[in-house]
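Just one protein chain is left out here, and the rest sit where they should.
After this line comes chain A, so read on.
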Amino acid sequence: MPATDYQASFLGRISIRRNQVIAMDGNHEQELQDLELFSKHVSERFAELLSSPDDVPFDALLSISWLRKLLDFFLCCEAEFKGILMMGNDPSQISKPPLDRLIPEFLDRSVKALDVCNAVTNGLESVRHYQKLAEIVVSALEQKPIGDGQSRRAKKALTSLISAMNVDDKECSAAKATERSWSFSRRGVSSKDRVPEHFRSVSNQVAKNWSAAKQIQAMTNNLVPPRGAEGSGLASPVYTMSVIMVFVMWALVAAIPCQERNGLSAIHFPAPKQLNWAQSIIGLHEKIGEEWKKKEKKGTAGLLDEMQKMEKLGNILMDFTDSFQFHGDITDQKAEEAAAHAAELAETCRRMEEGLLPLQMQIREVFHRIVKTRTELLNALDQVGKSSPPLL
């Protein structure tokens, strides 16, 4: 352990002595060690996420497997956090300042995170839909030799795919996720029977007028690093966990199509660089934020690595099918290129097929975990409230 760390914790102990004389006993040493260990683990985990190589497709930043790792780490941090907060020898601490204010704020953030989890789950359904469309493209282009028929088939699916991605992006919501090119039937015959145009798919929405960006913005309310003596008490893990939670939700929303994401890049959470554990998170935040800004210019459905690939390949293959139809035939070289791109798209689909469901399950687990911790904290607050003598 470097000397500075030791000093910091030593000073921390002194300040705790000064501020929490009553609660002082032997177990405090343990608590301090736990706190240090917690920050250490947080910083290690996020450093690992930050160092993910961009060029290795499997583990690239914001790829499915990267997100799964992120959620894994979230669950680990969460478990440690709960341990520190709940296993402490003095449960009444959570009802004393500053925790009496910080815990309810934390719980409020948790509830917002739950809605984000749901929004992301809905978004993953959209991604699965893209996957299905991309699979049609692949199966059309896999046939050899490629003729006009397959090219048209692929083009049709590509049109649906690209427009579905654009719809999700433009609306910045999952509300219109269902592919709807058919609703503008060229015959117009069916239009009189069609459901009215203003009908919006509701089941993919979290709620009317709900906005993922606003939700995350709201999660950063009151999120300030503990100052002075607070910094060495339980206020600090609450702050750390809050930052992690906000970051994880933010990253999920950036990666996966979500209801209303306008203003996502404007969100910044105040994690001071001098905090060791926060450095990697800040790094990741900057890196993803850059990507997001590029996206805002270019227009992609989400930063999920696999989706960006899908979009890129989709556009290339779209050009291919266009030129196919224009020329009536293609050179062997072009056909080979297209086949290679189709194979790449197939690989992307395969990764989605393997990863999306587990990712969805993991988000579900995160959801459950947040609910569980919230319940336990509420119960603990309730207990403390009951056992402490009434104020009047």
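By definition in this document, contacts are C-beta pairs under 8 Å (C-beta built on N, C-alpha and C of every residue); 3 or more make two chains touch, one makes a residue touch a chain; residues count from 1.
Everything that follows uses one rule, which is that contacts and distances are computed from a predicted model.
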item	value
Protein name, per the UniProt record, of whichever chain is missing from view ("Exocyst subunit Exo70 family protein", "Ral transcription factor IIA subunit 1 like", "Nitrogen regulatory protein P-II" or "Nucleoporin NDC1")	"Exocyst subunit Exo70 family protein"
Of A:70, A:206, A:281 or A:304, the one touching the omitted chain in the full complex	A:206
Touch criterion as defined above, residue of A:96, A:132 or A:369 at the omitted chain	A:132
Listed residues A:68, A:96, A:156 or A:312, member touching the removed chain	A:156
Chain not shown: contacting residue from A:32, A:50 or A:114	A:114
For chain A, residues in touch with the removed chain	111-112, 114-115, 118, 121-122, 125, 132-133, 135-136, 139, 145, 147-150, 152-153, 156-157, 160, 178-180, 182, 185, 187, 189-190, 193-195, 199, 201-208, 210, 361, 364, 371, 374-375
